[in-house]
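Comments concern the structure below.
With one protein chain held back, the other chains of the complex are shown just where they sit.
Labels run A and B following the written order; every chain starts at residue 1.
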C-alpha cells in the first residue's frame, strides 16, 4: 500500500488506542501521569511486545519518540472529551477497527521482512494489533476484554491470514493488503453491529 | 539425557500446561480465541520470558511454529474433556509435574550453553518452569497460584540446583539430569499428596 497512507492510518490508530487507554485509566481514578502511561502503553504496547519477541530493535517509539507526543495529546483529548464519549461511540469503534487491521498488516510485514514463515507473520500481526489492549486491561486489573468481546482478535487473525495467504500465492502486495483490510474491517464492524461473538468456553469445575 | 526423550517429554509438558491454561480461561468464560491465547501463553510463556531476559533468539516457538499446533490441539482437548477433568486430576498433576522438572533442566542447559554462571542457570530453569503459570494467572486476574501452592516453584528450584550442582562437581550429565528429575518429581508429588507447603508470610499491616 501507499506507505504515506499506511503511516497516516497507523498514527490515527495509535491515537485512538491511546484514547481507549486514557478512558480505562480514568475508570480507576488514576492521576494524569497514570493516564499518560496507560494511554501510551495501550497504543504502543502491541508493537513493542512483537519487537521484543522477534528481537527487532530499535522499537518504534525508541526510534521515533515524536509518537509519544501523539499518545500524550490523545490522552489529553480523551480527558477533555470524556463527557461526549458515549455520543462519539460509533466513530471511536470505527477508528479503532481501522487501526486494528492496519496495524495487523504492518506487524505481518515486519515479520516477513525478517524472513519468518507465514504462521509467525500472522502471529506478529495479531500481537501488534491486540497486545496493547491486553496490557491495558492487565494494568487496570481486568481480565482482557478482547478475550470475550465481539470478534476483536478474530478480525485481526482473519486480516493477517488473508494478507499472508495472498502474498504466499504471489498476488499483488497492495491489492492483497486492501482486500485483507476490507475483509477484517467488515468482519469487526459487522460483529459489533450484529453482536456476533465466538463460542464461549465456560468451565465451572473447581479444579485446575 | 537422550535428546529425543527430552524433547518428547517437553512436548507432553507443553500440552499439559496448555490444558491448564485453557481451563483457567474457561473459568472466565473466554471465547475460543481467548482460550487458545491463554493456553499458548501458559505453555510457551516461561521459555519466552527466559529467552527475552537472556537475549537468546529466536524464541522456541518462532523457530518451531509447529508447537503452536500442539498448544491449540491441547486447548481443544481440554475444552472437549473439561467434564472429566476432576476425574483425571491425578494424571494431570503427574504430567504437569513431569513437565515442570524436565523443562527446568532444559532451561538450565540453555543458560549454561550461553556461558552463564550456575546461579543464573538455576534461575533460567526456574523461570522456564514457572513463568508460564505466572502469566496465565496474571491474564486471568489472579494472584499467581504457584506463590502459595504446594512446593511448585520449590520443586523447580530443587531440580535446577541439583542438576547444576552435579554438573559443577563434574558428574555425568545424563545421570545428574535423571537424579535431578527424580528428586524434583518426588518432592512435587509428595508435596501434593501430603499437602506439604512452605511457611507462609502473612502481613496484615495497613502500610506498605
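Simple rule for what comes next: contacts are C-beta pairs under 8 Å (C-beta built on N, C-alpha and C of every residue); 3 or more make two chains touch, one makes a residue touch a chain.
Small disclaimer: the values here were computed from a predicted structure and weren't measured.
Considering the whole complex, the residue from A:139, A:164, A:177 or A:191 that touches the absent chain is A:139. Across the entire complex, the residue among A:79, A:94, A:114 or A:200 in touch with the chain not shown is A:79.
From the options B:77, B:93, B:138 or B:171, the residue with contact to the unseen chain in the full assembly is B:138.
The omitted chain makes contact with chain B at the following residues, 52-55, 116-117, 119-120, 123, 134, 138, 141-144, 146-148, 153-154, 157, 197-208. Residues of chain A that touch the chain left out of view are 20, 22-35, 37-38, 48, 52, 55, 57-59, 62, 65, 68, 79, 82, 85-86, 89, 138-141.
Note that only the chains that are shown with their structure count from here on.
Averaging Cα coordinates per chain places chain A and chain B 30 Å apart.
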